[in-house]
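These notes are about the structure you will find just below.
The complex appears here minus one protein chain, its other protein chains still in place.
Every chain is named by a letter (A, B and C) in the order it is written, and numbering of its residues begins at 1.
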Amino acid sequence: MVTVVVMPEPGAPLELRDIDPPALEPGGVLMRTLGSEVCGTDAHLWQGQLAGVPYPIIPGHVSVGRVTALDARAGTPRDVSGAPLAIGQVVTFLDVYGTCGRCWYCTVGHATTRCPERKVYGVTLSADDGLYGGWAEQIHLKPGVHVVPLPEELGWREFLAGGCGMPTALHAVTLADIAFGDTVVVQGAGPVGLCAAVLAQLRGAGRVVVVGGPEVRLRAASRFGADAVIDITRTTADERREQVLELTGGRGADVTIEATGVADAVPEGMRLTRDAGRYVVVGQYTDTGAASFNPHLDLNQKHLDVRGCWGSDAGHLYRAVQVMARYRDRFRWTELISREYSLAEAENALEDVTRQRVVKALVVP
Amino acid sequence: MVTVVVMPEPGAPLELRDIDPPALEPGGVLMRTLGSEVCGTDAHLWQGQLAGVPYPIIPGHVSVGRVTALDARAGTPRDVSGAPLAIGQVVTFLDVYGTCGRCWYCTVGHATTRCPERKVYGVTLSADDGLYGGWAEQIHLKPGVHVVPLPEELGWREFLAGGCGMPTALHAVTLADIAFGDTVVVQGAGPVGLCAAVLAQLRGAGRVVVVGGPEVRLRAASRFGADAVIDITRTTADERREQVLELTGGRGADVTIEATGVADAVPEGMRLTRDAGRYVVVGQYTDTGAASFNPHLDLNQKHLDVRGCWGSDAGHLYRAVQVMARYRDRFRWTELISREYSLAEAENALEDVTRQRVVKALVVP
Amino acid sequence: MVTVVVMPEPGAPLELRDIDPPALEPGGVLMRTLGSEVCGTDAHLWQGQLAGVPYPIIPGHVSVGRVTALDARAGTPRDVSGAPLAIGQVVTFLDVYGTCGRCWYCTVGHATTRCPERKVYGVTLSADDGLYGGWAEQIHLKPGVHVVPLPEELGWREFLAGGCGMPTALHAVTLADIAFGDTVVVQGAGPVGLCAAVLAQLRGAGRVVVVGGPEVRLRAASRFGADAVIDITRTTADERREQVLELTGGRGADVTIEATGVADAVPEGMRLTRDAGRYVVVGQYTDTGAASFNPHLDLNQKHLDVRGCWGSDAGHLYRAVQVMARYRDRFRWTELISREYSLAEAENALEDVTRQRVVKALVVP
Partner (left out) sequence: MVTVVVMPEPGAPLELRDIDPPALEPGGVLMRTLGSEVCGTDAHLWQGQLAGVPYPIIPGHVSVGRVTALDARAGTPRDVSGAPLAIGQVVTFLDVYGTCGRCWYCTVGHATTRCPERKVYGVTLSADDGLYGGWAEQIHLKPGVHVVPLPEELGWREFLAGGCGMPTALHAVTLADIAFGDTVVVQGAGPVGLCAAVLAQLRGAGRVVVVGGPEVRLRAASRFGADAVIDITRTTADERREQVLELTGGRGADVTIEATGVADAVPEGMRLTRDAGRYVVVGQYTDTGAASFNPHLDLNQKHLDVRGCWGSDAGHLYRAVQVMARYRDRFRWTELISREYSLAEAENALEDVTRQRVVKALVVP
């Protein structure tokens, strides 16, 4: 039997359950979980803020495990670089799977995030159907799941310190199209914001400013190389704008990346950005209501380039793994981890994340 | 003496004045005006909606004239393709001149629209200083003004039928990055919107839908090839969204181009666009107040790409001229002209434009 | 029994064979062929110039047919826009199928042309395995083949007049990133070159120059809107360069698109292009040997942007269909068809294509 954490429905206490291990189909893989992350999405799931979730679910969408079984009847399952998987290998996988490759969005629109067949481990797969979430002793990778091995030099804790924040931020920073020497403002100091602040330095930004809170997170931002931090708990929007203008010769940020989860941060971010600058919005993952902006001043006259960033794909995950391995001497990823929790403590983890008492929390079965 | 139209201050009646012709500096050019356009900007100037205007001004920022004098002491003045100008040649010119080529925006930001030295004929140059507007018998082109000759086959009326709407729309449609076969929605059926609807067809759009009014303009849109028009005076925003979804298999427009001048059109345009689509905002030329949108639904989850488009440069003007000449058999540009006005009738022209009684109005001295 | 044309091996006479119709798998589709094109690739196949071809094959990779059977056991098969297919519907399909969506090229490199699972109807599928080519009374679409219905207004002959040349050219012209008013030189007046010359006009090119031959094809180029043609049988490379420079104020083409199949055309194309211009190479489909160029003069000092274009995907095909339907009043596609051949005459078709006696040849069962 496999012990798993189950979120029965929004707001209800988490439960531990024992589930039979699955019979593998051809191409299927079973792995023993080394660790799984707790992220804002899990908190949103618990608060019932996401539509279309088939509760009960096993939370945990970014995880690392050791391959314990694989079904090679249709050929040995392969990782995304085409190499065959092996028992004992330490791997992670993309939470999104099942995009069809045939629908309009997959073939013409090149926006697989809108494929109707798209499923997400830990989010849109039910605990009633199997081991499809990371807060569990084992995880069942269905045929076709995108598997990415961790390079030997990258420990699983190091990778999970970034968690889903790293591929998400990598997608956002890629969209942000930072030029060498640009001043980059990151709104938000949670895992996505901190990862974005790091990745901006790995794009050659000239100055990285993190606007967020609370203080524990801003300290992490500074430790991870932010040139300046602005505490939102001690400043007004006008004061923040003043500070950014001062740092940029009165122009504003060349590039701003939003990772806050607060609707009003978006018009504020427009105003932190210089004329003809770029603004990537990645943090509005749930509906927190409307915001007001001035289309003439904030968008048109400013000739701002605004890019909504949603989801990440196997390429983002693969690249995140390579980058974390390559630059692990420069950035000590594990310092992002505040605490580890057993399966039985998963609810505490959720509470700590909800109240922003931690930077990154891991569930370690 | 040269007779000119002067706008003494916002709201005041226009006046005719006689001004001494200028002494040319080396590189300067004098031209006899063949025609000058009346555009929404002129109406905004009269209503006092633009900041930093040094009234009194001679309105008219896009014009065509015949070269009558040029000062060749420092070499014959040249057009933007490097050819020397000649007396008698029919030319237009970019209203923007004077960008310095040295400031941060000119050299690092590559956003010359923010160059502090930037001046605009007919807008930011005073009638007290000279013949710097098109509603005049003659126009004085200072050294360095970007001059574009009209190809022989392109009549001056044809070019002015596009007026400033054509380079503006060309800039917007270029930014819109239309793919072959895309469904393009254009919001607004004024000169910029109509030009955008034409240019979208010259980018290989699969379907062009114009959302606007009044009916006279929508009829022009259809005549110029729009596949469908939606009359804003007879529909609600919800109905318009329904119609666009119906035309696009429930997805929304691949690309939407805003050319309305109404703040609320912007969130509406976001909602007319499909997930992972593109939205170019070019019509918010003056401040018409705030608008409300939902950052989660309208931007982030939708992973929309929103691009503010401001100003146009010599390249846009040059390309607009080439395109109008090349495709004049396909599109009968002069049908966009509703009426021509003498200098003495310029105020009537302004009124007709303000009340949207005409599509394109020309001042012909 | 289904009559098909079989190419037993390179150089051997084509044969007619009768093959049993297949049993459909879930998601499979059978269609009665209305027409199939003959293209340069078929000539290359006959000359044995392509590697990895599992002769015997049924040639014909772009075809139109009427759906006669479909297996709906796993849900009604759908077209690329997500609509269910229906018996009697007229459709085309992408010749490439089977890309895996899991390998490095599919997920990280985003270059599905290099997916090892990629197969091509009429090229890399054997006649021994089934009805996998278009020169046949019926075609078997395996589950997952990308199907694109023809809009009602677009006749199947019209679509086939473009054949594989149209999506190929659409891919190349998209890569070419033509700006409004650009001078575009197309090298080659075969189907890909002619389609590129048309599509360049649908991107708003200011001038389209076709360099090629023989005269029958150049006449087609002119009829389809080329502003100038240069006959390679009557000019030297130097004369061609002279002519292009003359047309462009001494600068050269803004954009050049190569569609010739001759290695030496590539350095020539570099020299026809202006400094800082763009050069798309799409016609070097088979190995015709080496060519010599000067990296300093032809590439670096010229700061040329050179883009190899290979294959086309479902999006290109879908968009080609939409564009051909939308602009069929402007371009009379069927004028590209020189002749139709029965299955029994397929070898004549191959010979006529090989000797460039026709522009576009169709096989009509």
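Miscellaneous remarks
FYI, a contact is a pair of C-beta atoms (placed from the backbone, for glycine too) under 8 Å apart; a residue touches a chain by one contact, two chains touch by 3 or more.
Please read these numbers as outputs of a predicted model, since none were measured by experiment.
Taking the complete complex into account, B:Gly101 is the one of B:Pro54, B:Pro84 or B:Gly101 that touches the chain left out.
Contact with the chain not shown here comes from a single listed residue; of A:Ala72, A:Ala179 or A:Ala290, that residue is A:Ala179.
From the options C:Gln89, C:Gln284 or C:Gln322, the residue with contact to the unseen chain in the full assembly is C:Gln284. Contact between chain A and the absent chain runs through residues 81-83, 170, 173-174, 179-181, 199, 202-207, 227, 249, 318-323, 325-327, 330.
Even with one chain removed from view, chain B keeps its contact list with that chain: residues 78, 80-82, 99, 101-104, 107-110, 116, 144, 146, 313-315, 318-319. Annotation for chain C: contacts to the undisplayed chain at residues 104-105, 109-111, 113-114, 249, 251, 254, 263, 266, 274-276, 281-297, 299-311.
As a working rule, only the chains that are shown with their structure count from here on.
One finds 43 Å separating the Cα centroids of chain A and chain B. Multi-chain contact residues, meaning those touching two or more other chains, occur in chain B at positions 249.
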